[in-house]
Each structure stands twice: as structure tokens, then as C-alpha cells.
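All protein chains of the complex are present and in place, except for one that has been dropped.
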Amino acid sequence: MSNQVKEQAKTEDEDRGFKRGTPNTVLHIDDVHKSFAGLHALSDVDLDVREGETHAIIGPNGAGKSTLLNVCVGRLKPDRGAVVFDGNVLTGKSPHQINQLGVARVFQTPEVFPELTVLENVMVPALSKRDGHFRLNPFSSFSGEKALRDEAKHVLESVGLQAQFDDLASSQSRGDKRRLELAMGLIQHPRLLLLDEPTAGMARHDTNATIDLLKKIKEGGMTKVIIEHDMHVVFSLADRISVLAGGRIIAQGTPEEIKNNPRVKEAYLGEEQV
Amino acid sequence: MDALFLQVLNGLDKGGAYALIALGLTLVFGTLGVVNFAHGALFMFGAFCAVSLERIFSTSYVTISETEKDFLGNPLKVDVPYIQEWFGSGTANFLQDYSVPLSILLAIVVMGFVGVVMERGLIKHFYKRPHADQILVTFGLAIVLAEIVRHYYGANPIPQQAPEIVAGAANVGNWFGLGDNVVYPWWRLVYFVFSLIVIGAVFAFLQFTTFGMVVRAGMQDRETVGLLGINIEKRFTIVFALAAIVAGVAGAMYTPIYPPDYNLGMEFLVLSFVVVVVGGMGSLGGAVLAGFLLGILQSFASMNEVKSILPALDQVIIYLVAVIILLTLPRGLLGRQGVMED
Partner (left out) sequence: MTSSWKDWALLIGFSAVILCLPILLEPIGANYPDLLQKIAIFGLFAIGFNILFGLTGYLSFGHAAFIGIGSYMAMWSYKLLTMNVLPAIIFSTAIAGLLAFAIGYVSLRRSGIYFSILTLAFAQMMYNLAYSVLTPLTNGETGLQTRAIRSDPNQSLLDGDIRVIDQAFGVEEIGVPTTNFFGMAMSGYTGFYFCAVILILGFFIAQRITHSNFGMMLKAIKSNQNRLNYTGINTRPYLITAFVISGMYAGLAGGLMTATDPIAGAERMQWTASGEVVLMTILGGVGTLVGPVLGAGLIKYAEQKVSSWNEGIIADFFSFLPDGLRDFMAEISSLFVGEGWHMTLGLMFMIIVIFLPGGLMEGFRRLSVLFRRPKNRETMKSATIPSTKPGESIAPRAAE
């Protein structure tokens, strides 16, 4: 992004009277409201995600977690408020623009390219990272992209899909599709990775492998926002946790603080065990 | 003023035909989720029901007249329709005169049958297939149906007569105190009223019967209705047959206005698809509204005054409107959210 754009975003922020987060804030969600047919899915949501941290968003079903994620990636437009990523206002941008800024999303229900092979599924986001949102290259050779292919294979190996590079994505099991999803996000080396329940539908063994993998990425310094139901995953990974209930952030803090927060216990009562 | 009024009238009969075809098309789409490119062919089939009935009524044998002689003094050969032989000449003349309106009855039976066969034999296998496949297979079917008609009835348009009593034109202008300039063929008025009645009947059927309620619920949310344990398959068949009957009677009654040929279905299909899209895919009210609207717009565009400013506007107006509507109101005039969207 050019400095000019950053400057512009900054002035836009100031025009809206944003409170800027701490200096190392990467993602800043500012007073976001979203309602569907009168139902408040999100109200007054303020959230700061710091550089390099793993920030978990937890909350009972219907708390608005997925809505928040959708607002971040441009799938939904908030009624009010804005999302700022690294000085760029994301609100109003289209999904591909947001991705090109360095925000990648891993979907809850696997959204892969079913008719492409596993390897191709990972190479498409890699190409997007390298060539931008559009590149007219009808005479390039896809099979000649050796460096990207090797990188894609490497990422696939790291998620444990080394045995099925050339199988169709549609033929993969649900768990393998989830891992493929993860690989598609990782290959872009995003500055911010949004993970929507990355281990849902995985067996315990696979879940642990995924946790290990995500821990390893954390050492690389990638900032992550993770939505998760599985508290084992949350407490293994998260540096900080925000609790969403009824469309509002009711608590925020370190895993220790959240564990002992009475309001969180109340919100979860009858829902799930903390 | 007179001219404008006349153009509105001119658009009504055509609009009625568009609305009736589009109604069936959108009904099938909304409930069965099938894009039926053969729907125009059903309209054409209906038109040929009228042609067939007229042919049946005039099927005759040759006999030698006992009383009449030709100009050479030889006994005159005359054609005697069988129905005259069976029912007497009074009834026969009546039947022949009223062959078009009577063909509605034939069309209901034939089209109901065609509809059931089509749905059971072909359409039901395409519920789960992509829309592109549905378009392609019904497009093929439309060609086949058109060719069958061409094989048996030839390629030329076959004019049909409206009953004697509604021949000629009505002085509509007089009714509204607009002077004598606004005259309008009676049959077209009949067609307009007829289309309103059929539309009303379909809406009443969907509104006031349990069956209709299920169908409407199905149009709202197909999956849920399927989960309710209602035998949705059987209802699909009936809905499809209903749509076929509506298209069929619309076609049969249209024959005195526009002589049908085998290609009639294709001509109307493209237009009625545009009508459906303009009205909003899956919206019954939208289909009717858009049908009349486009019919009237088309007749306005064919006014000489308009043509002198924008030549050939009448040729493209419908498509132009479709393009504008689709780009500005992606769901059409009355379309609901979520139909045919990803």
C-alpha cells in the first residue's frame, strides 16, 4: 500500500473521530453495529488485536462471532462503525481488496475449489498473493510455476496433506478439507489470519496436530484472530480472549482473567462448560 | 390522448399472453426450482390444440348433393362435416364457430396430460442438476416439440377465426367518452378479460386451497416443506401440469390474434423469460405485473411518434428494459431475496 493511501485512511479515521488503539494494534474494530431485520447481531463492538498475538473470540452460539468475522472480511457491511487494519479502513472494501491488504480467512465450513486438485487449491491463493487481484497472463504456464508449486507442497506437508497433492479437493474427507482450508490461508503469509473454528469437525488427534501447527506459526509472528468453541484449543493458543455474548463484548483479557470472570461464567451457564 | 389510450389497449392482449406464460414459468421455477426453456413450446402446443379442434370439427366426407347441381348441370359434390351428420347442422355450425373458445377444454385435457408426462418423464430427473443442465435439456425438448408440430402441421402459420359474435371491433372510445377514434377488436378484449380470469383463478387457487398454501410455502422455502413430510413430489407434478395448462389455454385463445406456427413457442419463450426476470424470478405477482407492463411498453414503442424519434425502439424495448432492470434492480421488480443467488 502506498503511503498516500495510508495517509488518506488516517485522515478518514480522524474525521470519524476514531480512538486509535495502542501503537502496535494491527486490527482495530471500532464501535461496530450490525442488525438483521431489527435483531441486533452486533452492538458497540470495540476490539483491538495487537501485532503478533493470537486473539480468541469466544461466546455462546448466536453471540455474533461469525457476524463479526464477516464484517472484518467485507462479506457484511456494518450499519455503523468501522474496521481498521494497519491504517486501512476495511469497511466498504470488497473481499478481494481486503485479502490483498494481508487479511486471510479460514472458513468454518470448508470452502475449497472442489473441482481442482489439492495442490491447485493451494496454488491459487499463492498466485493471488504474488500477482495481485488481477493479472492478465493468458500465456503464462501454470505447470511452469515451480517455485510456487514447491512452496505449496511444503505448506501442504506442514498440514499433513502430503499424500494427496493430485487428488480432487471434492474427494477429500471433511477433516482433510479443513486442513486444506488452513493451508490455503497459510500460503499467503497473511499479516492477519482469521480462523473460524479451525478444528471443528476434527478428531482429537487432528485437533492437537492443528494446535501444534498454529503454535508453530505463532512463532513466525503471524497475527491471528480465532473463533473457537473448543476451550482446549482456545486456552492452548490464545494470548488474549474476548468474550462475545448477545452481540456485545462482555469481557476481554488474558486466558487467566477470562477463566475467573463471573460474567463469562454467567453467559456460558447452561451453554457450555468453561 | 386517444392514441395513448389505444396503445395501452394494444398492449393489454399481448401483455396478457406474456403474463400467462410468465406466470407458469415462474411458478415452475419457484416451486420446482427448474428453469424450463420448453415452456414456450407448451404455449405453442396449446395454440395447436385450437388448430386441431378446428380440424376435427371440419373433418368431412364427400357426398353428392341430391338437390344442388353445379353450373354444368352435374350433381354437385359437397363436403359434409361428420359433426353435421351426427349433430345436425345447427349444432355443427355452432361448434365450428366456437372452435377456439371450445378448444380451451381440449387444451386443458391435452396440456394436463403433456405436463404430467413431461414432469414425470424428464423434469423430475433434473431437480438436483445445475441450472445450466436444466436450460440445455429443456431447450432440446423445445426443439423436439416444435419439430413434431412442424412435421404434422407444416411450417406455415395457420389462421384461426374468433367466433362470429365477437368478430369486428368494439368502439371502446365511446365507452369512455373519447370519441370514435378508439376502436379495438372485440376478440382482443375477450383475450384480455380471459387472461385476467385465468390469472385470478390461479391466484385464488394458490391463496385459498390447502394445496396452494403448500405450494406457496414451497416457493418461500423449498427445503423446509420437503422436511415436513408432505408428499412434495406429487405436488410438483400437479404444479407443473397446472403451469402447462395455463400456458396451453393462453396459446389456444391467442390463435385468432396471431396465427400460430411451429416457431411460436420460441418467439414467446425468449420474451416471457425476459418478463419473468424483469418481474423477479419466483414472484408470481411480478410476472403478471411485468407481463402487462412490457406488453404496454412495447405497444407504446411501436407508435409512429415514438418511432420517428427512436427508430426500431419497438424491436428492442423489452430487452432494453430487461437490461436496465437487471442492472438496477438485480432481483427484478418484485423479486425476493435469495432466489437464484449464491
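Labels A and B are assigned to the chains in the order they are written; within every chain, residues are numbered from 1.
Quick note on the criterion: a residue touches a chain if its C-beta (ideal position, glycine included) is under 8 Å from a C-beta of that chain, and two chains touch if they have at least 3 such contacts.
The structure presented is a predicted model; accordingly, all values stated were derived computationally and were not measured.
Which of B:62, B:132 or B:309 touches the hidden chain is settled by the complete complex: it is B:132.
The residue touching the chain not shown here, chosen from A:67, A:172 or A:252, is A:172. Residue A:99 is the one among A:54, A:67 or A:99 that touches the chain missing from this view.
Residues of chain B in contact with the chain left out of this view: 35, 122, 125, 129, 131-133, 135-137, 139-144, 146-148, 150-151, 266, 270, 273-274, 277, 281, 311-312, 315-316, 319-320, 322-323, 326-327, 330, 340-342. In the full complex, chain A touches the omitted chain through residues 73, 94-97, 99-100, 105, 107, 111-116, 120, 123-125, 127-129, 131-145, 161, 163-164, 167-168, 170-173, 176, 184, 188.
In this text, only the chains that are shown with their structure count from here on.
Computed from the mean C-alpha positions, the centre of chain A lies at a distance of 53 Å from the centre of chain B.
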